[in-house]
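Excluded from the complex is one protein chain; the other protein chains are retained at their positions.
Naming follows writing order (A, B and C), and every chain is counted from residue 1.
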Amino acid sequence: MDMNYTPEEQAFRDDVRAWLAAELPNPLAAKVKGGKRLHREDYLTWHALLRSRGWLAQHWPVEQGGAGWTPIEKHLFEEECVAAGAPRVIPFGLNMLGPVLIAFGSDTHKAHYLPRILSDEDWWAQGYSEPGAGSDLASLRTSAVRDGDHYIVNGQKTWTTLGHFANKLFCLCRTDPNAAKPQEGISFLLIDMDSPGVEVRPIITLDGEHEVNEVWLTDVRVPADNLVGEENKGWTYAKYLLTYERTGIAGVGYSKNALGHLKRVAAAQSHNGAPLSQDPLFAARMAKLEIDLLAMEMFNLRVVAAAGEGKAPGPESSLLKIKGTQVRQETTHLLRRALGPYAMPFLPEQFDEGWNGEPVGPDDAGPIATQYFNMRKVSIYGGSNEIQRNIVSKHMLGL
Amino acid sequence: MDMNYTPEEQAFRDDVRAWLAAELPNPLAAKVKGGKRLHREDYLTWHALLRSRGWLAQHWPVEQGGAGWTPIEKHLFEEECVAAGAPRVIPFGLNMLGPVLIAFGSDTHKAHYLPRILSDEDWWAQGYSEPGAGSDLASLRTSAVRDGDHYIVNGQKTWTTLGHFANKLFCLCRTDPNAAKPQEGISFLLIDMDSPGVEVRPIITLDGEHEVNEVWLTDVRVPADNLVGEENKGWTYAKYLLTYERTGIAGVGYSKNALGHLKRVAAAQSHNGAPLSQDPLFAARMAKLEIDLLAMEMFNLRVVAAAGEGKAPGPESSLLKIKGTQVRQETTHLLRRALGPYAMPFLPEQFDEGWNGEPVGPDDAGPIATQYFNMRKVSIYGGSNEIQRNIVSKHMLGL
Amino acid sequence: MDFTLSEERRMLLETTDRYIRDRYPIETRQANVQREEGFNRDTWKELADLGLVGALLPPEAGGFGGAGEDLAVVFEALARGAVVEPFLASGVLGAWPLARAGGHTSVLEQVIAGEALIAFAHGEPQGRYGPSYVAATAASNGEGGWSWTINGRKTVVLNGDTADWLIVSARVSGHTDEEEGLSLFLVPAGMAERRGYDSVEGGRAAEVILSDVRLPAENLLGESGAAYPLIEETLARGALALSAEALGLMEVCKDMTLEYLKTRKQFGRPLGAFQALQHRMVDMALEIEQARSSVMLAAGRLEGERIERERTVSAAKHLAGRVGRLVAEEAIQLHGGVAMTWEYALAHFAKRLVMIDHLLGDEDHHLQRFMAFSRMQEASS
Partner (left out) sequence: MDFTLSEERRMLLETTDRYIRDRYPIETRQANVQREEGFNRDTWKELADLGLVGALLPPEAGGFGGAGEDLAVVFEALARGAVVEPFLASGVLGAWPLARAGGHTSVLEQVIAGEALIAFAHGEPQGRYGPSYVAATAASNGEGGWSWTINGRKTVVLNGDTADWLIVSARVSGHTDEEEGLSLFLVPAGMAERRGYDSVEGGRAAEVILSDVRLPAENLLGESGAAYPLIEETLARGALALSAEALGLMEVCKDMTLEYLKTRKQFGRPLGAFQALQHRMVDMALEIEQARSSVMLAAGRLEGERIERERTVSAAKHLAGRVGRLVAEEAIQLHGGVAMTWEYALAHFAKRLVMIDHLLGDEDHHLQRFMAFSRMQEASS
């Protein structure tokens, strides 16, 4: 056992760190660190930088234009990016659809779509969730009926993150309503969002922000060539993608960064004449969180290292998802708590770039309470923590 | 709303307190407070005292020789007894079988058994649980087959508390194995433990103590007259008894007393040069417990007061059972924690009356760790906390 | 011992419940929040006309209630509508010091009638939840016929932007965190510089700056330098009101979640048929009963002696924080995505429930306060 990174891994980390220091624009990093709203252009700027370095498609093999990284390298890269204040990579095309096409797409699909994902010519959105389906994908109702060399698609998708920026939608549709099992008879279609009958409606979340959308599909004509893989086998591809989505779900880098933020906020807040960070109860809450995070980092590395040996991430990734979301939620909870009365003032204009009014309370108080509420989502989406527990119970514990 | 006791209730409390001060023998109270083992004679001494005052049958109507108390009076009595260091009343005859006979027994049964319970001529044991049945009483397997004017009973009972002191056993047996539902076809029999075929075997619990037993029943001949109520209706009587058993299950008096003990132990333990009671983390644990107990006391009084208005204790008593056991277990947990290394020494001889060796560590350290382990039982017996949650979910929340 | 409500309080409860059911659906609440003042003056007047402000004050101050149980009943009932009108700011924190100090009866009358608003300008930057932390000063130099000159900065003053009057705490002597040396003043709000803003869960607050605010002698409330007991009493009433509000919000969150679990199906069964969720609902219901008990206890002790009042109020506010977070987070989680949307009412109840922990002391603050007063009680017994 050796818990240290190899010299090669260490060199990789140094390389990433140096590149970020040189290339990541300061104003962009400042927006990310300050919790400002990011716009479409911010993401495209970041993608372009990564593209120029060959690091945009982190989960793709080199031959497809990917970075060809080991799991440990992906982990190191994520950690460095979070620490530097880089935006996230928009995952829908690069980390979700891309791997599915590489594994299951036709040569035509690969040749057509992969370069367009890499070049940001297409912005993909995910059409999985439906109102009334929740974590139960097998009960989905959006239908695709074959009509000559088209499918006619009708239905409604929800929780479509950044769907208002997207020009393409990959979408699960029911193609065989009479299939023996409900998860059979589902197909994986690629839909042009400019098609007649596609309508995107914003969902405002409880923090007052617009990030997710409903997508209404009414008699949308989709060329049959846009079917990925085989008809009625969409569930297989969807599961593959969900496994992918959980890689890195622990969010260790994010939480380490957030813990550092928490410590700074708690040190700056005064409590009974001393910094809040010295209050025995608050300090104990932070220390428990830090211990949980230390342990989770090791746990994550163990799973990452096992993946490097070719072991597919199994139910362990469900455990990491649960613990990762617990740690993220506890961090934003403590951040909120640390602010005391200053968690209350809500000045949404200060999340905009260029705002230079006077904040109420500490400089960075602004987005903290809303982030706490926003962060409730992480234990719900991507397969709720209850679904993850069901998976672990069945596949790891044999119950 | 008036949260104070009425003058009558206050006078009752004063009366009880004065009587306890005058009558409860000091050596007996010292044994109870010191966590010593109690023997059969100790319980009989206490029962005799209560009998002489007319307070032994606390749940019986006056006309049957009971105390005829209101729920509030029962509550006050329990609190005073615990504070004074009185032993508990052995409940099997007085609080369990007695009410069942009063409600469902024949006049002959009442005339014969009730006076013998009151006089301690009979020591009853409870024959409910079976190995393999747990909280699922309906699956019980002990059989009673009619043979002329007798039943022939075969089977095995377990968790029979103080069964080694008992001469009588009230027992659930299956009389109709073909009943439509498993909880039908069960009968409630009264068994003489001197009958041939009754064998009591001790169960040593994880704390090394002998309090519970297995009772093996092999071809035991029980007169048919010993059937309580109707054949195959035993489940109804058993449920009635279980509801009775849960009254007072919150154990408020017990926990108040234990919290006082905890505070004294924590004040006497040294930690970083100061009393442990001033350690911020330990003090916070104790304060949370105290707040939970304060709230539970009010909750208990609300349910007790409602019972006084004739409302039968419903699923609220299940909630009280859950919270009551959580508080009791947390108290013994903190007591154990407070002792630090001194929780480890185990000198079982010091639980015996008259032991006057030198203790290891604080005087009262001896039984604390074993009490912690023993107290694990309270969330298991009398319907486990999981069963209580099922009851609340169904009957209170409608799920 | 008697846990039933008096006839008067039962009527108060029914009146409030009916108003909220008929006239204050969530859409009205959200529309009121969107107004520039953060609430609706007409609604406020209607609620005052129903007697709901008067119920918070004793007869000697022109009200007809004012006991702990009155506060508990009114605030729990208002919570069922997530009412944003300034009951806490004006009816409790603002009116109580005035009611206790005596005088200024016309101001009180207007407050009870819903025609004037008072806000309690007490908390300060760096003060966090400390009840005696006051750096603002009051000098009695009597310049130009004025008796007092106030200087200082107050922070997150609830409804401070729209109040007509401010109750301002200021220090005439002593160190910043001392209990001795505090005075309370009634300040016409126009004399202060105010910067209003929205609160994250609805409602409004303000930063308030007092620069050489000059006041006549009669605007001092009570005896100079001896205001701490009244401040503490006011904060205790506020904390009780918030605990009762939290309780009402918990009940709404629980009821909405139960309803959702019963109707929403997944994997072919109602969500409520899943035992893991059932048991979590039971744990939630149990903790809510504990919170309810603590509110009843604190309500019954509010007018009693100080140590027991502070101890039980802190127990209630501690549980409001601890259980409130549990209930809010579980309600959102058990709802799944829908509770994440602005459009779904639960989100607003849950947000208010969480943010109550940031008003007048959080779970840890009140745990520590409970410990301090328990020690006092043990020392004195």
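One rule holds in what follows: contacts are C-beta pairs under 8 Å (C-beta built on N, C-alpha and C of every residue); 3 or more make two chains touch, one makes a residue touch a chain.
Note that the structure is a prediction, hence the values are computed from the model and not measured.
Taking every chain of the complex into account, the absent chain touches A, B, C. Annotation: of B:Thr158, B:Asn257 or B:Asn300, B:Thr158 touches the absent chain (contact as defined above). The chain omitted from view is touched by exactly one of A:Ala22, A:Ala180, A:Ala274 or A:Leu397, namely A:Leu397. Here one chain is not drawn; of A:Phe165, A:Phe299 or A:Tyr381, the residue touching it is A:Phe299.
Looking at B:Ile203, B:Ala224, B:Leu242 or B:Ala306, the residue that reaches the missing chain in the full complex is B:Ile203.
In the full complex, subunit B touches the omitted chain through residues 129, 132, 134-136, 138-139, 158-159, 203-206, 208, 269-273, 276, 279, 281-282, 329, 333, 336-337, 339-347, 360-361, 369-370, 372-373, 376-377, 379-381, 384-386, 389. What subunit A contributes to its contact with the hidden chain is residues 1-6, 9, 72, 263, 283-284, 287-288, 290-292, 294-299, 301-302, 305-306, 316, 319, 322-323, 386, 389-390, 392-393, 396-399. The chain not shown here touches subunit C at positions 274-276, 278-279.
Convention: only the chains that are shown with their structure count from here on.
At the far end from subunit C, in terms of centres built from Cα atoms, lies B. If you average the CA atoms of subunit A and of subunit B, the two centres end up 53 Å from each other. Among the residues of subunit C, those in touch with two or more other chains are 277, 367-368.
For subunit A, residues touching at least two other chains, in rising order: 281.
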